[in-house]
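Report on the structure given below.
With one protein chain withheld, the remaining protein chains of the complex are depicted in position.
Think of it as A, B and C in the order they're written, each chain with its own count starting at 1.
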Amino acid sequence: MSVPALEVRGLVKHYPGVKALDGVDLVVRQHEVLGLAGENGAGKSTLLKALVGLVTPDAGEIYVRGEPVRLRSVVEAAGHGIGMVFQEQSLVPNLTAAENIVLGSEGAAVRRGLYRWDTMRRLAQEQLDKIGSHIDPLARTDSLSFADRQMVEIAKVLRIEQRSQHPPVVILDEPTSVLESKEIETLFAQIRRLREFASVIFVSHRLDEVLDVCDRVAVLRGGQSVGEVTTEGAVPRELHRMMIGSTGSDDHYHENAAVAVSSEQPRLSVRGLSGATFKDIDLDVAAGEIVGIVGVHGSGREDVCRALFGAEPTTAGEVRMDGKRIDLTSTRAACAAGIGYVPAERKTEGMVGPMSVADNMTLTKQKARCTGPFVAPGKQAGLVDRWIERLSIRTPGRDTAIGRLSGGNQQKVVLARWLVGGDIRLLLLDHPTRGLDIGARSEVYRLMRELAATGVATVLLADSLEEAIGMADRILVMTDGRVATEVACPNGGKPSPLDLVKEMV
Amino acid sequence: MSTPVAMKPAAEPATAKSTARPAARLTGFMPLIALVVLVAALTVADPDFLTQRSLTAASRTAAPLIVLAAGATLVVLCGGIDLSIAALASLSTVLLALWLPDLGGLATPVVILAAATIGAVQGVAHVLLRIPSFIVTLGGMSVLSAVALVVSGAGTVRVVDDTPVAWLDLYLGGYVPMSAAMALLVVALIALVLKVTPLQSWVSATGYSESAARLAGTPVDLVKIGAFCVSGACAGFAAVMLVSRQFSGGPTMADNLLLPAVAAIVVGGTAITGGHGSVWRSLAGALVVTLLRVGLPIVGVPSAYEQILYGAIIVVAVALTLDGSKVSIIK
Amino acid sequence: MTNEVVAAPRRSSRRGASFRDAGPPVALVVIFAVFAALSPQFRSVENVQNIVDAAAVLAVVTCGITFVLMMGSIDLSAAGVMGASALTVSLLVANNRNDNDFGLLGILVAVLLGCAFGCLSGLALVLLKVPSFMATLGVSAVGLGVATLMFAGVQPNITDAMLESWAVERFLGFSYLTWIAVACIVVGWLIQRYTRLGRYAFAIGGAEEVLTLSGVKVKPYKVAVFTLAGAFYGLGGVMVTSQLGAGLVQAGDGYDFSAITAAVVGGTLLTGGRGGILHSAVGVVLVMVLTNGLVQVGVSPYWQGGVEGLIVVAAVAAAVIPQRRRNQVVK
Partner (left out) sequence: GCTEQAGGEDTAAGSSSCESKDVRLVGQVRNESNPYEASWLAGGDAFAQSVGLKQERLTYDGDSTKQQEQISQILAGNTKCLVMNVLPNGDADTPPIVKGADQAGAYLVTQWNKPADLKPADHKTWLSHITYNGIESGQQIGDALSEAIGGNGGIIALQGVLDTAAAKDRFAGLEASLKKNTGVKLLDQQTANFSRAEALTVTKTLLTKHGDNVKGIWAANDDMALGALEALQQAGKAGKVAVVGIDAVPDAVSAVQGGTMTATVSSDGTWQGGIGLAIGYCVATGKLKVEDIAADNRAFFAKQFLITKSNAAEFAAPKTNPSDFECANVFNRVAGPLT
């Protein structure tokens, strides 16, 4: 057997209060796709960042093709043929796609500090051709669709071939969490093609995907390697058990906890709602009901969601909560009406990174932590600790900045924000499980069921069709800003994903 | 079938208490340290500098700047900037001087109220028109200056009977200038209100990430308007202090306090990008800036070198006081 | 003034890009038309020449500031740097203070001095982590101090024929200074479009952290951008000296804020990542048309500043209307 493309031994990384990596071992063979699985906060991103020189480990060694190396920067890592697509998209929005692709490794495209646009275009085109993308290299990046931008990222990471004579190691940290199923298929095709000349490390919380595309899966738990699985014939359950150390619940979507919905008076009733990207939306959600909205990018479902939260202007239409007409002129008005919203872009819109877990959790429902007009620190502490415990949020303490938590734990805090007040009537969830591990997801689902049981109405823009089908009582399919059709989705009578896909196009 | 190759016991979840490290605690005191170092340096340069009389004079001198900076700090914490404070203070001195004869003691609250209103109007313009606060208040600055020039008849307005504002020029116990005590009170009041109400988290959230704050239902617009309003009120109060000291109001009287006030905020270690900082820091910053403005020439630094030293020291002071761990990208 | 990643990318479109760029030129045309209708002198050829000539220095300074603003930083050092460079050049070319007569070499030295000051700002930013607002304010003070040292009490008047001719001689109806400004705009535009420095400055304003992740060392580029800006200010100082026939410490008074205003009016964002030299050029002309027009139509000198401030705010407000969004971040 040839030398591994990459090997890690005993890698350790401490953060204040957290041991992110605690002696991790990992082997990446040549021409294989290695999956990396683990709960939120298991240390996956930290490990991968150490591999591209963004995190300096406290102890441990990294070997590239058998040679020990010290990686101090992205450039050094690229010199060894290692490149990474980050968990959050990282392109410069106001540059052209071509510039993003060659950024940091312009080579012949820049001579003595001067741009040669023709060469740049050619170089970028070569990269795009490699992965079969048809976008215009000179288009501004922020004019591209989400999926196209993901392609640009991959085209960019493949530039490391130019920097190293050896077959590259391409690291993909949760690339699928923001993609649609069709785009995921394209991506997987690319990954399989990459295997011909490169090694790939692939991270995803969707275990079926991991098993589908990877040759082998390494599992991390609490910053340690706990084992590995060859994917042939493996099932997600097995993998999940390794990740959390025990067998998870059978009922992922907690379907037996679903409540019967009374449909006398809808909690939310929307008639003829129109805005810039959607038109004539009719929508009823009963108390305790979970309504899923599915649709491709650009179907307008996200904007409907934002409009219902008062974050997007509307041109026409009427919204009633429990029969009472409400004016959604601001997010504040929506909050006052008992509406909560969990945005998809957690990092920029969902949370205030430098503020503490406690402050983030009580940002909306200030009343919950106040006595009269004054903040009661004791009250807040008790409240926050209760919710940290209840949602098993992994944090060194309630005063830790939320930005320091892993993505999944951040999301739980953001969700908790709407629950601490205890007066929520309608929850708008835009990809609430994006980036969450399977366990955390399951907990979010349980939470949604519990809330539904207490009469909270939920609008869910699901992360995947399966999730929508699993959770929703009813699914609306949106295309081009209109509701194309409505599919009932009761327990026992769930539609198949294919049924929905038919309607979406 | 899956084949587990190795199994290790799960690690204990990390639940270590977060304790501030000594270094982190030190950064909080940096503005104070900078202040002490500066006083020490000035004393070394001129041993006469460190006398009770001289410190009393310095604290009296610093009072209007402290108040101006404290108000503007709120705007900066919200992520904006208020360039109109000095012009607004100038206008307020004129208004106060004009109204004192008719309104007497009532003139003070009326002027502060008027200044607060003008501040709020700028806040509303910023929020509703969606123009950067830098531009709104830059425009506000020129408009207010013009208004001040016109109402004052382009000249200073003498205050013949200054009894209604004279209390500000007294000394508490013979040593503490009343204006300095009032400035301290203003700072303490703002700090207290922020601390004990939800305002602190609203202001910080707005400053750190406006969109996240808005989507969390924070009254972002109101918070911003409020910040501008308080900033205006503080400018008005600073004007009262100036009038009590100058016995007159002038259309350009406080204009030159703009950059020192902004410098005070930044030297205090408040992030100019918003979110992180406090009015206490601005208090220390205002004292540092005042000592630089007044102390350097008094201890005999020649004019040209004074400017060079001022520039250099202020940059170094900011380098010391700014907590790099709280602000990821420095623009 | 902020590092907020504005606007979730999915919300922008190419159509929007062209639409939003149209605001400032339209505002320029409208304002020009209004003044032309009000005043026959305003629309005379001489006055147009006059406006363009008067815009020359501001245009050069704005060229420099634009690069800094593109990065999302701010630069308030123009006043100090221009003062220092004005004194330097007036003491190096033929003048009434000493026997120097270095001609072009003297001009070059003055520009290089500007570079050095700019470099200092950049270093304070990246090495000491002082926000550019403060770093450049400090450097401005240092520049003024240096200028005062060189001034030493006696006004240096230049007698250098070449430098004097720049302000007087005309080519195609415009003074040489104007052509220098045009050259600066062209060079600036080429730098912005065809050099790594320019594109990276643009990118730093767009997403600085991404550049770091891509292995680009941004610090040298930041320093370089400030240095480049310093060169433009240095040249600006030389041009003022040519206009006034003397080296003044106050040569750069007010250019810092006017240049920022011009750049912003032209459509450059203070948050960085948008705008450019051509935008700024439009902004400069717009500001000059305003100043000139208000005098031509006879607005009282008391009110001019105020009216100008209002129109600037209105122009920026009008320009942002097409991009207004409910949840937009404006700082």
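We take it that a residue touches a chain if its C-beta (ideal position, glycine included) is under 8 Å from a C-beta of that chain, and two chains touch if they have at least 3 such contacts.
All values reported here derive from a predicted model rather than from experimental measurement.
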- Message: Can you list the shown chains that the omitted chain is in contact with?
- Response: B, C
- The one residue from C:Thr66, C:Ser175 or C:Thr261 touching the chain left out of view is C:Ser175
- Which of B:Thr43, B:Gln200 or B:Thr252 contacts the chain that the document leaves out: B:Thr252
- Of the residues B:Met178, B:Leu215, B:Leu287 or B:Val315, which one touches the chain left out of the display? B:Met178
- For subunit C, which residues reach the chain that was dropped from this view? 41, 44, 46-47, 50, 53-54, 144, 147-148, 151-155, 157, 167-168, 175, 240, 243-246, 248-251, 253, 291-292, 295-296, 298, 301-302
- Message: Under the stated touch rule, tell me which residues of subunit B contact the chain that is not displayed.
- Response: 48, 51-54, 56-58, 60-61, 64, 149, 152, 154-156, 158, 167, 169-175, 177-178, 242, 245-254, 256-257, 290, 293-295, 297-298, 300, 302-304, 306
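Basically, only the chains that are shown with their structure count from here on.
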- Item | Centroid distance [mean C-alpha coordinates] between subunit C and subunit B, Å | 28
- Chain centres from averaged Cα atoms put subunit A and subunit B apart, in whole Å, by 41
- Message: Please output the residue numbers of subunit A that touch at least 2 other chains, ranges allowed.
- Response: 311, 331, 348-349
- Listing for subunit B: what residues touch at least two other chains? 209, 211, 214-215
- Note on the structure: Listed in rising order, subunit C residues that touch subunit A in their complex are 4-5, 7-10, 12-14, 17, 193-197, 199, 202-203, 205-207, 209-216, 273-274, 326-327
- Using the touch rule from the top, collect the residues of subunit B that touch subunit A in their complex. 1-8, 10-18, 21, 195-198, 200-202, 204-205, 208-209, 211-219, 221, 275-276, 326
- Touching subunit B in the complex, subunit C uses residues 1-4, 71-74, 80, 124-125, 128-135, 137-146, 148-149, 208-209, 257, 260-261, 264, 270-272, 302-310, 312-313, 316-317, 320, 324, 327-331
